[in-house]
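With one protein chain withheld, the remaining protein chains of the complex are depicted in position.
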Amino acid sequence: MSAPAVTPSTVDTSVALPPVDRAPLRRLRRRRVLLQAACVLVTLFMGLPVYLIALAAFSSRATLNEFPKSLLPTGFSVDTLSSFLSSSGVVAAFLNSVVVGLATLVLALLIGAPAGYAVARFAFRGRDTYQLMLLITRALPIVVLSVPLAQLFLTAGLYDSILAVTLVHSALALPTTVLITASVFVSVPRDLEEAAQVFGCTRAQAFRRIVAPMALPGIAAASIFTFVLSWNEVLAAAILTLNNRTLPAQVLTSLADSPIAYRFAGGFALVLPALLFILLMRRYLLNMWGSTLR
Amino acid sequence: MAEVRMRDLVKSYPGGSGRATDEVSLDVEDGEFVVLLGPSGCGKTTLLRMVAGLELPDSGQVVIGSRDVTYLPPKDRNLSMVFQSYAVFPHKKVRANIGFGLRMRGKDKAAVDHKVAWAAELLQLTPFLDRYPSQLSGGQRQRVAVARAIVMDADVLLMDEPLSNLDALLRLSFRAELKRLVGELGTTTLYVTHDQVEALSLGDRVAVMRDGRIEQCDEPIAVYDAPASEFVGGFLGSPPMNFLAGTLVEGDGDGGGVALDLGAARVPAPAELAGMRGQAVVLGVRAETIGVSRSARPGAARCVVEVFEPLGSAVLITAELAGQRLKVQAANTFRAEPGDELWLDLAPEHLRWYDTSSGAALATGTSAVPA
Partner (left out) sequence: MTAARVERRRLPLPFLLLLPSAVFMLLLFGWPLFMGLLEAFRGPDGFTTAHWERMAGEPRFWEAVRNTLLLTAVVIPIQFVLALTMAMLLQAKPRGAGFYFYVWAVPLAISDLAAGLVWLAIFTDLGYLNSTLVNLGFVEQGIAWLNYQNPLSLFMTVVVAEVWRATSLVLIIVVAGMQAIPKDYDEAAQVFGASFWKRLWHVTLPLLRPSLQVALILRTILAFEAFAVAQALTGRNFPLLVGETYEWSVGLQNPAVASAVALVVLGMSMVVAVIYLRALRQPDSVRDAR
């Protein structure tokens, strides 16, 4: 009935075409296989050591003394870990590490986030100087600070206290905290904050109701980063304390006179948070290093 | 230089809904300038990238000259390309940017310098050869991108919305320049744009795409005058083509003709549609082809003005015709007010007919689509 128009042919069908050449496709597939193989190889190098330290930490004393050892979990046991945990000072050090980490997180955020907000939102004289100062402190070796600080804390009566370690860790984390929070605040559109102020919020209200909720995930990322920095820091903690050790300091100072099983268990205890941290932070890692370092 | 033949190209992206291109076939003849036109997401860029080798098709074939290049890496296809973002290397001076392709193909320095000088002269870039791209304006960077593409003596020149990042005035002047340049070089060119004016002005042929398919491919005038579907008519032209829905009925004329009943008005329909009496069809008519007068005339359809817009070169009237809205373009001396009664002449040679459900053009003598 109806008479639809014939769409004009866009091709000349009378031309004989050469056959499809699949050789490049095969080369491409071969490349993909090589790519996967290379990725697996790198993953083995990066991942196998973590597996092995876990294996060692969960092996019984007898299995650890075997030779040659098997690379498969054979003698599963929590003996090694539990004897590590029951050796003197370890549990206290563990708790110290957690407390120092959390305190550092809070302190660095309390001092750093306002500065980050200022750097992100205001133009003022001295802003560049301030940022330069951040970069320099970031590059300052911890060791340069630790020795004189130990002296200072001795005179101030802070030596060998959790507070001393917290202060140093906060100082170490501060430049990064400022830079990360600044980049987080920059990413919260200025318009929204202005809109809130136009609709009757004060600056503080606008910050609390609009900016803070939007910045929260980024701030959380910065906090976790700070915690891990504190958790991993060995040198300052070891120099600044004697009895109130953090976990890494405890492990470091008892390395020389501890059995090898103790060291494996200690290594695993130190690695474990890293696995968790990176799992939580995967999405933020690139933003953090990408935007804050430029 | 060479012709490009695309055959049944299918490409779907993981996670994408449906096919980006759906069995698209198209020939670009040697030295021809073909424009791929369509709204965003219609598959035009995917098609271009498959010719470039930046995407590989799921199935189908691309032939350039007599060589199958379907799965060949881009570097081995002997193409050149102008990117939407220009992609002018920021760390290389203009000279190195223009000569980049030639250096990569292993041409000796003297030959490269000669070609670079030629292209720079052609695009008025000679004074800027030793500058970095950041020291150039957007328009100049665009020229660098074009210069880099034309020095290549490539088989095919590909352009992906090259003018879309320029401001309106620059775009207009560079469009003409581009047309002259490509015309002189005579390179086979495939050009992607979503700008219908650009497509009509530049292309030897325009392929209008929608949902991964080519709706129509023809010379610009033909695509504009005789859209193969409601979509094409609506996408091209400013304002777009008017579409009026009605039912075909027995004509008033002699010999049992056929007419479109629009309710208050009747428009004679071509005899080819006689067999469809009683069915609903859609009438398409371009705004500037409608005759308009203030006095009633036999055969003219009465309408009421809703909006009157002076556009400078012409006036645009939005009017209501028996419950349907249409736009009419009249000479810029014409005046009307909202509420005025006007009479419209719909000349048979300017009327196009479309199937109500599929939107495809119905074959009629007047709107015969060239085969």
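The first chain written gets the first letter, and so on, giving A and B; residue counts start at 1 in each chain.
By our rule, a residue touches a chain if its C-beta (ideal position, glycine included) is under 8 Å from a C-beta of that chain, and two chains touch if they have at least 3 such contacts.
Everything quoted here is computed from the prediction, not taken from an experiment.
**Q** Would you indicate which residue among A:Leu85, A:Leu163, A:Leu216 or A:Leu255 is in contact with the undisplayed chain?
**A** Of the candidates A:Leu85, A:Leu163, A:Leu216 or A:Leu255, A:Leu255 is in touch with the missing chain.
**Q** Of the residues B:Leu36, B:Val62, B:Met81 or B:Ile214, I need the one that contacts the missing chain.
**A** Checking each option in B:Leu36, B:Val62, B:Met81 or B:Ile214, the one touching the absent chain turns out to be B:Met81.
**Q** At which residues does chain B meet the chain that is not included here?
**A** Touching the chain left out of view, chain B contributes residues 52-54, 73-81, 83-85, 87, 89-92, 100-101, 104-105, 131-135, 148, 152, 158.
**Q** Give me the chain A residues in contact with the hidden chain, please.
**A** 32, 35-36, 38-39, 42-43, 45-47, 49-50, 52-53, 55-56, 64-71, 110-112, 114-115, 117-124, 127, 130-131, 133, 137, 139-152, 167-168, 170-171, 174-175, 178-179, 182-183, 186, 190, 228, 231-235, 238-239, 248, 251-252, 255-256, 260, 263-264, 266-267, 270-271, 273-275, 277-279, 282, 285-287, 289-294
FYI, only the chains that are shown with their structure count from here on.
**Q** Spell out the part of chain B that touches chain A in their complex, as residue ranges.
**A** Chain B residues touching chain A: 5-7, 25-27, 56, 61, 63, 66-73, 207, 214-218, 228, 272-273, 275-276, 279, 355, 358, 360-363, 367, 369-371.
**Q** Within their complex, state which residues of chain A touch chain B.
**A** 1-12, 15, 17-25, 28
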